[in-house]
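Here's the structure, in structure tokens; my notes come after.
A single protein chain has been omitted from the complex, and every remaining protein chain is retained in its original position.
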Amino acid sequence: MSTTAVLDRTRLRGPRALPRVAPALLLTVLALLGPLLAPHPADQPVTAPYAPPGDGAPLGGDQLGRDVLSRLLHGGSALIGSALAVAVVVTALATLLGCLAALSPALGRVIEAVADVAILLPPVLGIMLLSLAWPGGGRPAVTVAAIALGTPYAVRIVAGAAAPLAASGFVEAAAAGGERLFHLALREILPHLRATVLALFGLRFVEAVYVISMAGFLQLGPQPPTADWALMIRENASGILLDPWSVVAPALAIGLLAISVNLAADTVAPKAGRRSGPRAGRGAGRGAERRAVSRR
Amino acid sequence: MAGAVSAPPDDRTARPGPTRGTGAGRAAARIGMLLGKRVLMLAVLLAVVFAAVQLLPGDAASATSERGEGAAGVAARRHLLGLNRPLWERFQQWMTGLPTGDLGTSARGQKVTDLLAAPFPNTLLLGGAAFVLTMAAALVLGCWAAARPGGRLDRAIGLGSTATFALPEFIVAVGLLLVLSLWTGWLPAVTLTDGGGAPADWTMLVMPVLALAVPQTGWNTRIVRAALADQERTPHVAAAHLDGLPRRQVLLRHALPGALPTIAIGAATSTGMLLGGAVVVETLFNYPGIGTVLAGALADRDTPVIAGVVACAGAAVSLVLFLADLIRYRTLGDRS
Partner (left out) sequence: MDLNRRQLLCMSGGLGAAALLSGCGGGPGADSDGGGPDGPPRKGGTLRVGALGRASAITRDPHGTQGNESDYLIIALVHDTLTAPGRKDNTAGRLATSWQASEDLRTWRFRLAEGATFHDGTPVTAEDAVWSLRRLRNTPAGAARLPGIQAHRITAEGKDTVVLVSDRPNAELPLLTRLTTFVLKKDTPEKELAQAPGTGPFRLDRYRGGNARLVRNDHWHGGGIHLDAIEVTMFESPQAMANAMLAGQIDLASNAGAVAARTAAGRQDIQVLRRPNDMAMPIVMRAADGPFADPKVREAVKLIVDREAMVKQVLSGYGTVANDILGTGDPDYAKAVPQRHRDLARARRLLGEARFDLSRTYELITTEDIAGLAESATLFAAQAREAGLKIKVTKQESGTFYARTWLKGDLYTNYWGTNDSVVFFASKTMTTGAGQNEAGWSDPQFDAACAKVLGTADAARRRSALRALQQIEHDRSGYLLWGMADGIDLAARKVRNLPKLPGYGRVQLEHVWLAR
């Protein structure tokens, strides 16, 4: 679903956007197909611990002498998969709740308050708390935590974008016509929020990569012997001088993923701050401000 | 903003503010309300955190039990730690102790305040230095980029900030460690403490601060740039341009003040991110901050310590948010 949405948008933007979106797509595809390309199993030692590159292990060995390249190829799909899942769920939840909040001032106030409280909890502390509340939860626990932490802000963004629509004549007319809240949200407001939702999805994906890899590094998510980029960095940190690739390769992978996805999201998203559109009239700075609080 | 259009372009006090047509008492009441709101939000967060940690399976008495300690010993420790008292009673005791600086007692029987007394100032030093660096860099880069919208520099800064803001801090830290210390030997790889428990040498702060500041600078540069762009479209800035004032003067004296509330909120978000990132970066550099205390407390399910760290972090973020409120109030007046 996500990929087609991104592609759809790319076509709208013309050929100039393609170079900025292509790296993210390429990396995602590579990570998802990685396990098929790996020369060795991810859990079998093939060389000495932290052996330098060579001898069947192009990027050397990890802490147990397993092939760094094979683990690198195995270690991205789950990270990207759960980040995508988080982005999809948060975006969907936020879109639904945001539309409803725009139509119902009471719900809107509750969501504002929740977001105000949630901003006080740094994401790393939040993910630690939630992972602990679900001991041994591994990756699912982190995924749920990332959803819980990301949703309040996302709802705020959609509600902000939906508010002018909710106040517009055609929605008011539909409401007067007796349509129920839920239908109003789905039928009258949602179709006009495509740009906002797409931008939100991109930003959520970027943030999910951040949160999930952070949790992986803190060993709150996937557990050994799972191959996972963030976990690889943590596990192999002691061998950084013996085989730098055991740390540098997964670090580069996460870094490239974060950067490429971010550039892609930035390209396909409308420039919320710079083309505030309908919101500009309501007070300058709101667009950028919404971005300012949307990070989690 | 309508009032601002006719205002003399270089007279900032004429823009809506707390002094315009309002008594000092009203302003104080308004500020009090803002403060009250932030304190209430903090209290709610602490209640949620306390409840969440209490509902975790397993408790501190068994997590910190010694080798060879039987069930009776664990029961005795539960009693000692007050874990057998009702949840509500413990929560009440904890919350009423907070304003007096009493964060309770850890699972190992130490005062949480004592546990955090030495490391927390170090984390504040680390976070504070990173905060100052990131805000200064973001303001300079953001204004620089906004000086020529769409120019080569604007695009380069935009690309750079977009590229860096999503980087997890530990990735930056690993890169810095490898390049600046282990390969070149320019900077000390880990932080050692002096007799007072603080970092022994300022050079030890360089890499942890940079690791925290780089992603946040990317983020805040985007905020500054976007907020300035929004301001460019406001009538009073447009008017200033029409008056033929130099770009730099319009940017710094007209657009930037109006952008400050947004930038302040971005800074408040950064505070949380910096504190969270510090937890991770500290372990990589052996930095003597709360990150190390927190990691151990999580393993021990040491509720009071975790809650204490969250309370400290929440208070720091609340403080910056309150300052953001004040900036917003000063800029926008009662309509904030």
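Quick notes on this one:
The chains carry the letters A and B, assigned in the order they are written, with residues numbered from 1 in each.
Quick note on the criterion: contacts are C-beta pairs under 8 Å (C-beta built on N, C-alpha and C of every residue); 3 or more make two chains touch, one makes a residue touch a chain.
Model, not experiment: these values are computed from the prediction.
Contact with the chain not shown here comes from a single listed residue; of B:124, B:147, B:189 or B:238, that residue is B:189. Only one of B:131, B:219 or B:285 touches the absent chain when the whole complex is considered: B:285.
For the options A:39, A:105, A:140 or A:225, the residue in contact with the chain missing from this view is A:225.
Although one chain is not displayed, chain A still touches it through residues 43-45, 48-50, 63-65, 135-136, 223-225, 237-242.
On the side of chain B, the interface with the absent chain consists of residues 58, 62-70, 73-74, 106, 108, 115, 118-119, 177, 181-182, 185, 188-190, 192-193, 195-197, 283-286, 288, 292-293, 295-297, 299-302, 305, using the contact rule stated above.
As a convention for this text, only the chains that are shown with their structure count from here on.
Computed centre separation for the pair chain A/chain B is 22 angstrom, with centres defined by C-alpha atoms.
By the touch criterion stated above, chain A contacts chain B in their complex at residues 113, 116-125, 128-130, 132-133, 135, 206-207, 209-210, 213-214, 217-218, 230, 233, 237, 240-241, 244, 247-248, 251, 254-255, 258-259, 261-263, 266, 272-274, 276, 280, 283-289, 291-293, 295. On the side of chain B, the complex with chain A involves touching residues 1, 37, 41-42, 44-45, 48-49, 52-53, 55-58, 159, 162-171, 174-175, 177-178, 182, 219, 222-223, 225-227, 229-231, 233-234, 258-259, 261-263, 265-266, 268-269, 272-273, 275-277, 279-280, 284, 294-295, 298, 301, 306, 309-310, 313-314, 317-318, 321.
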